[in-house]
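With one protein chain held back, the other chains of the complex are shown just where they sit.
After this line comes chain A, so read on.
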Amino acid sequence: MELATAAAVVSTASTHPGRNRFYSSRSASWSNCSPLSSSRSLSTSTSRFQIRPLPVAWAAVELREAASGGGDSVRVTETLQPGSSVKFSVEVPPSICQECYETTLMEYSKRFKVPGFRPGKIVPENVLINYVGPQHVRAATVEAILRHTLPQALSSVEERALEDSVRILTKFDDMNNSFSLEDVFRYDVAVDIIPEVRWLSEDKYKNLKVVIEIDEIVDAEKAAEVELKRRRKALGLLRIVTDRGLQVGDLAVFDISAETITTDGSKGEKIPSAESTGFHLDTEENNNLVPGFLGSLIGIRPGETRSFPIQFPESFDQESLRGVRAQFTVVCKELFFRQLPELDDSLAEKLLPGCTTMDQVRERILERCKEVEKTAIEQATDNAILDQLGQLVEVDVPRSLFQEQGQMLYGAKLLQLQAETKLDRDQLASLSSEKSVQEYLKNERENITRIIKQMLAVGEIFKAENLQYSTEQLIKEVENSIEEFKRYNQDYDEGNIKQQVQDVLEAAKVLEWLKENCTIEYIRR
């Protein structure tokens, strides 16, 4: 990329109003002072400014250079790097260095009052540099050069560059040391660009095939039955069992203690997590018990004590107990059996307020369960589609995007945590420290990458399919979320919200489209 310096100078002056003051007509007027001023220069550089054109002539030279389009230019070499970033090796010619040096001095002369010189009077360069300190001038010049040349250097990726992702790779100290007004000034800068979404298959996201597994619990009819049973049970009466042992279907109160059995047969340590006194066991709902536990207890009578060994299965929930052999000692305290009420219309009102017949109750419960089922299935479908999408694309995730997304997720998690467990300020501070965030990013690397992939894929489809959402919808959603922010008295940025809402709407549209245009297969487990 070649840019004419002089042209750039003029254009910078016109496009960056903030920098205009550097280029005022006075800019060179002070430099034609006494011959003394040319006797010195920056301590590290040997260049001297001996012949200085007068301001008018200076401007003319500048214009002429601009017109001819000649002169030196910022030389930029682009190198692609992994992680969707581009490395630029920038070489700044001495002429631009010189220019930046002068603007810096100009700034300094305005800012400092040098003793022996009245304000507004021209201070010779060497006097000024001596007063300010050569290191400071050098550092400021390097900074000015960076500020001046970075936009030019990055102009080739201006459209694609991600916000705030510019990293200057060369250390500032190195730049500072290597800076000289006569030499070419070099530095490396990297910028993350919007990653390219590559589809792994030829037909991209079309002909997407999604298989969704649906849990049994969400099956509406079964769920309705379970719900009905539960309600009926709650209405049932408990009677004390006196004349028989424990049967399946009874409710019992136990005192349980357990000890591990070591290999030589002697009793080991107690297992605190398996112990409880006054444990209510509903023998009908024994799904989370250790297998064999209930079987050993059948026939136990109130007041009786039983002791039996049990091997915890390898697939037990609690990791520390997997595969452990334990000796259980169970004391039966009380035994009840349930007297369930008859299922007829008179019970309907109690089962579900507002109903008069049993059929009505069944229908209502079924309806409710169906709703739950529907949302669950929808959720599962969305997740499955997104998962599939994430697998279909290959994206070189740029670092800055990863960081941003990770931090967002972490923030959301923190907020949730705070809402749940009322963290105090110190805890929050320790959780939001740089270290813990980095830790989180490291642990959740895959997860975050997957989310970014999905996001990008969705964006790509939205563009590719020319999907649209109505402005009304957008406005409405934005208003809704603003209201929400107001309700919780939180600060918000309207632009930000709008962006977020847009993303959400986009995603919803794309999902809708995908659902219509791909084969979805449901499997019941």
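To be clear about the criterion, contacts are C-beta pairs under 8 Å (C-beta built on N, C-alpha and C of every residue); 3 or more make two chains touch, one makes a residue touch a chain; residues count from 1.
Keep this in mind: contacts and distances are computed from a predicted model.
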Chain excluded from display, named as in UniProt, from "Nuclear pore complex protein Nup85", "General transcription factor IIH subunit 3", "Ubiquitin-like protease family profile domain-containing protein" or "Large ribosomal subunit protein uL23cy": "Large ribosomal subunit protein uL23cy"
Contact partner of the left-out chain, one of A:93, A:124 or A:406: A:124
Hidden-chain contact residue, picked from the options A:114, A:414 or A:520: A:114
Touch list for chain A against the chain that is not drawn: 33-34, 36, 39-40, 114-118, 121, 124, 126-127, 130-131
